[in-house]
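Here's a slice of the assembly, chains where they normally sit.
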Amino acid sequence: MPILTLIQAVNDGLKVAMREDERVLVFGEDVGPKGGVFLATEGLTTEFGKQRCFDTPLSEDGIVGAAIGMAANGLRPVCEIQFQDFIFPAFDQIVSEAAKLRYRSGGQYTAPMVIRTPYGGGIRGGLYHSQSGEAYFTHTPGLKVVIPSTPHDAKGLLLASIADPDPVIFMEPKALYRHAKGEVPAGHYTVPLSTLRTVREGEHVTVFCYGSMVPVVEKAAAQAAEQGIECHIVDLRTLLPLDEQGVLEAARKTGRVVIVHEAPRFCGYGAEISAMIAENVIEYMEAPVRRVTGFDTPFPNTLEHHYLPDERRVLDAIEEVARF
Amino acid sequence: MQSTQTSEPFRVIQSDGSVGKYKVTLSDAELIQCYRTMLTVRAFDDVCMKLQRSGRIGFSVPNKGIEACQVGAASALRNTDFFFPSYRDFGMALYHGVEPVEMMHNMFGNAKDAARGRQMPVHFSFVDPIKFFSISSPIGTHLPQAVGAARAYQLRGEDHVCLTSFGDGGTSSLGFHSALNFAGVWKAPVIFLCQNNGWAISCPSSEQTASDGFAIKGVAYGVPGVVVDGNDVLAMHQAVREAADRARAGEGPTLIEAVTYRMGGHSTSDDPTKYVPKEELAKWQERDPVVRFQAYLKKRGLWTAALETEWTQAAMERVTAAAKTAEATEGPGLETIFSDVYAELPAHLRAQGEAAFDLARRKGSADAGDGAFPL
């Protein structure tokens, strides 16, 4: 099987989808001849022509709004928002429109579409090229929110998202674009949405994470193992709709939980995981449920390595919870 | 063909009902269909106002004054075209054969409403007999959606067009800007119908923008703009037909400004006497679009006082019967809160639905029934 980086896997996934289904089209800012600022769409215009992969004017509202109309009229748009930080001009189209169209029309009109967008820190992008806005979307019923952490999952989840009958926000961990490498099957395959991935089995501490934090947690877990603490790592992959039973089982298994994400803590996605546990399996908990997250500040530039949860911080939480 | 507010809007029917040299292409049957639809819109308004005032529905939106815009525009399109309407456009659906009872199901928010009572009244959605896109409350969001849908036609090489309708206030929205810009660049087969009815709730058109009318805004996007007398069915028909012809011929979008007037309040919740100058209203009352069209039909020999009575009564009866049927239809089941969020019911919504039914069983509830969660 070929070894691809995460960004190559995304590119491959787009090509497979476009070859298989002529309703699929790709558009956004700079996705055409330039191939996207991260090269996710490289070669698409050449292979599929300007009708199926093209640049748009600089308007995220227009990109998402048009995608909704295309989706409602028989196409399968996969649009790109250049950085997740720039998705907010399209926020109304996403939360008021794409998310609610099926509900408000009783299924007469629907929006099967994918919004791909790179998220997260680690590239010295400062306030506006680093954010992790997943919680804005996971609080919005009607949306699906998917975040891969490996090349294999990136392609498989992307193909599942494109095939999905509902709108999917597909957030790509840009810090892993070139750093995550792995085997990726050629051609079509899917990783079903709303399934968890057990990254590592262990009986002492359960760690929930996703996207860019997965390799950080893996490294911390390796260090914890040296001290005899075995971590059970769960990559959530689909944040909404979440496999809640799977999460609760994994939490119950060890009774000790750490949740890791880049986004600010306050009302971040980790709060939901923790609340779910406190609501359903609190009696199995043998330690406080710890969150290791970005700070409740905007995203800084020079000091981003302090802002982002790293092995040190994750390990510290694992140790604390294990020893409680 | 660019024109501005300061120039005269395109008009066909003069106040005495004459049309000068204009060649009317609509058949007698179509003309009568236009007129009777306008009467049905008025009947619908009247009935809804009474239903609202007597507390039987929560809300409605009057259309008095803008019936010609809706009906004239609709008459110029095919029933295979795609409508992206605002909440003040349902005359378009009526013209193409949507039954008043379908609308009344929405007004009462009952189980037969397309949206199962999830939407506020006046937020219709139809797929049959025409594609009348689910109406949203946020202003302007449907404009780029119409452009996207139009682009789909373009890509598939189909000759359908999209018509999207919005108010003078809507031109300030984000969607207006993105939609006109994208449509211009894509040469998408879409018609932008701005119904300048003088007001955005309490904000007069003159304070909505400093531009010389609204049609001229097309210049900013390379989209031709035309100003039409919105109280003139035939002028509306002509303008929309030309725009549709252009769109089908691959010549791209058109922005039509229909100059008209909201003769009632913004909605049943609004008291326009607080802000609408009396003289202004009086002036527009003299330009009533129904009266004007009547004059033309009379000249053409299609209208008599007797027919008027017959048609008015028929419209009233049709709408009243629709309201009765809708009012007698049962409300949506508790399970409709949880369905249609996604194509498939996810586990967490199943759990929430089951808990809701369980609570209703244990603690009782006025209208939830005591069955099990059926989804």
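Details
By letter and in written order, the chains are A and B; residue numbering begins at 1 in each of them.
We adopt the following convention: a residue touches a chain if its C-beta (ideal position, glycine included) is under 8 Å from a C-beta of that chain, and two chains touch if they have at least 3 such contacts.
Note that the structure is a prediction, hence the values are computed from the model and not measured.
Taken over the entire complex, each labelled chain kind is present as follows: A x2, B x2.
Please note the rule applied: only the chains that are shown with their structure count from here on.
Taken together, the subunit B residues at the contact with subunit A in this complex read 82, 84, 113-116, 118-119, 123, 125-127, 133-134, 136, 138, 141, 143-153, 155-156, 162, 174-175, 177-179, 181-182, 185, 340-343, 346-349. Interface residues of subunit A, counted against subunit B in their complex, comprise 25, 51, 56-57, 59, 61-62, 64-75, 77, 89, 92-93, 96-97, 100-110, 141-142, 144, 165-166, 194, 241-245.
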